[in-house]
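Reviewing the structure listed below.
One protein chain is absent from this view; the other protein chains keep their places.
So that you can tell them apart, the chains are marked A, B and C in the order they are listed, and the count of residues begins at 1 in each.
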Amino acid sequence: MASRLRKKQKDDFGTAYRGHEGQWSWMFHRITGVAVILFLFAHVVDTAVIGWGPEAYDRVTEAYKNPAVHVLELGLVLAVLYHSINGMKVTLIDFFPSLAGHIKVVGRTSAIVFVVSAAIVTGIMTKQIIDLL
Amino acid sequence: MATPADVLQDSDARRAGGAAGAVTLTLRIRRFNPEISQDSWWDEFTVEADPLDRLVEVLHQVKWYHDGTLSFRRSCAHGICGSDAMLINGRNALACKVLVDDVGPRVTIEPIRGLAVLKDLIVDMDPFLEGYRTVLPFLINDSGEPDKERLQSAEERARFDDTTKCILCAACTTSCPIFWGDEGYIGPAAIVNAHRFIFDSRDEGSRERLKILSEKTGVFRCRTTFNCTDACPRGIQVTKAIQEVKRSILFDRF
Amino acid sequence: MATTHTYDALVIGAGGAGMRAAIELSDQVRTAVISKLYPTRSHTGAAQGGVCAALGNTEEDHAEWHAFDTVKGGDYLTDQPAAQLMAEEAIDAIYQLERWGLPFNRTPDGRIDQRRFGGHTAEHGERPVRRACYAADRTGHMILQTLYQQCVKRDVRFFNEFYCLDLLRDAHGAATGVVAYELATGELHIFRAKSIVFATGGYGRMFSVTSNAHALTGDGPAVAWRRGVPLEDMEMFQFHPTGLAKLGVLLSEAARGEGGIVRNKDGERFMERYAPTIKDLAPRDMVSRAIYQEIKEGRGGGPNGDWAYLDITHLDPKVIEEKLPDITEFARVYLKVEPTNELVPIQPTAHYAMGGIPTDVDGRVVEGAAETPIPGLYAAGECACVSVHGANRLGTNSLLDLVVFGRRAGVDAARHVKEAPLGDVPERPTERTLSMLNAVLERAEGENAADIRKELQANMFDLAFVVRSEESLSKMETIIGELQERFGRVAISDKGALYNTDLMETVELGFLLDCAQALVVSARARTESRGGHYRDDHPLRDDANWLKHTLASRNDDGSISLDFKPVKMGPYVPMERKY
Partner (left out) sequence: MATTIERSTTSGDGAPRPPRDYTRGSERPVGGFELWMWLFMRISGIVLLVLALGHTLIMHLPSGGVDRVDFGFVATRWASPFWRSWDWMLLTLALIHGINGLRNITLDYVRKPGTRFAANMVFYVLGFTLFVLGTIIVVTFDPSNWPPVA
């Protein structure tokens, strides 16, 4: 009987929870974190190829010289940027609990810092991509 | 300066404006009844309501005049007992603290998340209260009792005032993305109640509590998403309290 | 097919009174607490203003003054020895709560702070005194939480969301157990015990405008009454002057304690006319009646001219934020009124039941004028009538009642456990409950309980509220008769076993009807005005004939007979109640 009662709803998450901005910033933080660590796994391997000599390594880096990779590269930089800025925000709130009382200001500030720096980075890198084409 | 009579006219005028006529409200309610089906379904009800009606009374209208099987918990009807936390238009709130006016003509109501649904809007509160119990939510002071009161300055008292307001409604814990993923996480409500004692100058059990809270299910699972603070119907600065607890574990100071 | 549980002691209800008794009991004997709500959902948590004791922390005060105020506040229907005992034990009871961790507000020197409250005076009515200990305006919340915390500490056994539906008595009349309905499964349980403490709270839900929770339906008194226990002073119901208009949500008297003023639609501070000495701090019944009078004379505001106003705009915003945060929020949330610069529309609201299950000062339920205790049966809190509140309870005296008499009931119930054997329960203990539930469940079509409830509440509000008369009460009696009869044909749509709140709401309505009937019959008999009971056909107090308690009991044929018992007097001689 007990187990029948305790059945969890299958479609528990049918609708989105309209949470605090912090819910979304955390989600992005998590997603960018995972993206970056997955990239890192790959990056260690590709860099390690250098141990097999210039031919091997340059073959790898050659593969990177195409626009699609550059778009991914832009994504990576933005991810690191976002994760870092949001990570700093989290760390600040962790070490100064009183900031939690001003989360609006803190959250907005970090968002602005990200948007501005992301815009600059995107600008520069897009230009590079365009130049390359 | 305005005389009382002036102030009065103002407020009466405002109220008269606010209470203008009934509105039609469509409720979309997520239903579940294991006696009927193992799956949940949606029901829609249309009711007339005053803009200043509480949503819990609208639910009563449905239960009393449309479908008696609709089940939900409620008691005080003014936000003090913590019975009726539910997911209203995608946000946790007490149905008795949301007015028709606040939610517009269409309202979606679901049970709070992360706790097993037992019937309609009723969820199993036991895991939630179990979390509460693990943080030793009672004053611990074994160094003798005075004849009268223990002294405490107004500042010391103010230190934990915010977290004494908790009514254990679970709105915070069931809004926490971490709790949705893992109900082993002790959850913001338990931490709020731990905070209430950790920062009480009369308490001597804080070390014990902090040890419990620094375990894998404890306070370090919090990712500062602030959903809890947003959801708390008592306006408790939940995340701030959690951060203070983290800090006091870090520095072993309280 | 019901599960039987055996304990030494049972507590029915997990509000302030129930948990206070449970703490006392569970330290000594095997105890279970049965509650239809999770403990912290109990309505004790709604109490705002404070809990009083003559601690003398902020100014001179004495238990004896407190006892006097209680007796006078109760319009001399108070049993004076009980009031004296309560005022004396108050002091330790409060210190005990503090030592259990209750976060009272503090004085500058770190002691429990105290505030003024209606009817509490120094030197026998000379001037208001600071006697109410408080924790902002959530004193009841803190008491409830603190007591629950102590229960958690003691690992008290709770049966949550179990509805007590029947009392079991043995052949000699002793209480030997209860029948409870488990909401989660729809199962019946039999609980046997040597001592049973009823602490089920009030029954304000019989009125349409009330500060009481939906759950306050008089279950305890009704269950006892159906098993032959008389109900005392049921006509004595308190109507609190400052309920939020239409909703009844309470704005604590603390608002007036901190300097709030009641005004009519012209902005006049009319209490100056009714109680020149203490004005807005007059006891609740007087302020409620004054509001009624103002409304009757055309000075009420609002769309129907039946509102008065609470004015706290002149208070320091800091005081409002620090000492009245919750009630400020109520006004903002529910009426969208900003109390710091607007007047809050108010209406008297059904608030507190002075009457209930008759007990002595040890919480033992007593029968008849001779006060013979029913072995094993106890009651405490709002469902009980000790009677310390007489005809009108003073603000802050109820929370005190819970802890003082909750404790005393627990102590005596534990003593009884140690002395008495486990009594027998009847052969088929669940018979009556089953037939009651099945009758409703099996009926395919019939009356809608909600209609009956609504009519009961609306009529009680019109006919048995602040002002009553022979005419209104006899009319109400007839209406209740009709409603009872219709209730016999009630049908519900939820026939399921799990969380059948439809069924339980219906059962609760039955309890309410019984309590309302007892109230109206008693009120009709009392041909005088005293405290909360005001008859405009008998506007004066009549000590010669009515210095006595009413005891209503139900006969087998459903009719009600009234009995009386004298008020226990003491040092205070009844005099006119002027403030």
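Throughout what follows, contacts are C-beta pairs under 8 Å (C-beta built on N, C-alpha and C of every residue); 3 or more make two chains touch, one makes a residue touch a chain.
Nothing here was measured: the structure is a model prediction, and the numbers come from that model.
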Touching residue (missing chain; options C:Leu55, C:Leu77 or C:Val156): C:Val156
For subunit B, the residues touching the chain missing from this view: 124, 126, 129-130, 133, 136, 140-142, 178, 181-182, 204-208, 210-211, 214-216, 218, 220-221, 246, 249-250, 252
Where the unshown chain meets subunit C, residue by residue: 1-3, 7-8, 26-32, 154-161, 182, 184-185, 187, 189
In subunit A, positions touching the absent partner: 1-2, 5, 30, 33-34, 36-37, 40-41, 44-45, 47-48, 50-51, 53-55, 57-58, 61-62, 64-65, 69-70, 73, 76-77, 80-81, 84, 87-88, 90-91, 94-95, 121, 124-125, 128, 132
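Here is the rule we go by: only the chains that are shown with their structure count from here on.
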Where subunit C touches two or more other chains, by residue: 184, 498
Sequence positions of subunit B contacting 2 or more other chains: 34, 118
Residue numbers on subunit B that touch subunit C, as the complex places them: 3-5, 7-8, 10-12, 14-16, 18-19, 33-35, 52, 54, 60, 63-65, 67-69, 71-83, 97, 99, 101, 118-120, 122, 125, 129, 133, 136-139, 141, 145-154, 157, 160-161, 164-168, 197, 200, 202-203, 235
Subunit B-touching residues of subunit A, taken from the complex the two chains share: 4-23, 25-27, 29, 90, 93-95, 97-98, 100-101, 103
Subunit A-touching residues of subunit B, taken from the complex the two chains share: 30, 32, 34, 38-40, 87, 89-91, 108, 110-111, 113, 116-118, 124, 175, 177, 180, 223-227, 229-230, 237, 239-240, 242-244, 246-247
